[in-house]
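Just dropping this structure here.
Shown here: the complex without one of its protein chains, the others still in place.
The block that comes next holds subunit A.
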């Protein structure tokens, strides 16, 4: 069993107007086998948390800690974090011209495992995983995310999740921009990864829709860079009915 522990995390970014604090003390512990949903309005800092866990250079950690089984994640480079078992499915996956999916997946798998995968089983695994996510075989020869639709990009993020088998997956709005069919396919992929075992999941979402397919044990409401409320799945149901207004009103009232 592994534990990803975030303690009193303060994060800021440098903007043209100066330094802007975004995360204002976030604490969160995820264990293997657990699924946590982070929900919150636009601009509340959800992607900032995801990017900071992954190590994006734009975000400065001012204080607090992130550890993976006691190891200091903040001291690791981005690729070291991935090799330690962290995975980020991005809200906006990046296009990489000139690099085919096949080449990219093999390179990533080799990097994560520390050795090249056995060609025959690997090719079979990739094909099977693509088929389950209803990704046409032609995509294997296309450049990474280049010209993919929003939905296709998200499916490929989950493809990587299934093939790279991380210890912890941060899924940043994997549900946004998907139609219902695609949402089901992608959710099935995430559930397969969860049921395969050995995975802790941080599911970031703006909408409750995806929670009909992926069941979290914990729900955290993110408002203005902090966790405003935590609870079980029933909190998601309440958010579905009431939206985020309650928190935003509270915020203006105390401001």
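Here, a residue touches a chain if its C-beta (ideal position, glycine included) is under 8 Å from a C-beta of that chain, and two chains touch if they have at least 3 such contacts; residues count from 1.
In this section, contacts and distances are computed from a predicted model.
Per the UniProt record, the absent chain's protein name among "Dipeptide transporter ATP-binding component of ABC superfamily", "Acetolactate synthase", "Membrane protein" or "Fe-S cluster assembly protein SufD" is "Fe-S cluster assembly protein SufD". When the whole complex is considered, the residue among A:9, A:30, A:90 or A:235 that touches the unshown chain is A:90. The chain omitted from view is touched by exactly one of A:18, A:57 or A:70, namely A:57. Of the listed positions A:12, A:160 or A:187, the one in contact with the omitted chain in the full complex is A:160. Across the interface with the omitted chain, subunit A contributes residues 54-57, 77-79, 81-83, 87-88, 90, 92-100, 103-104, 107-108, 111-112, 143, 160, 164.
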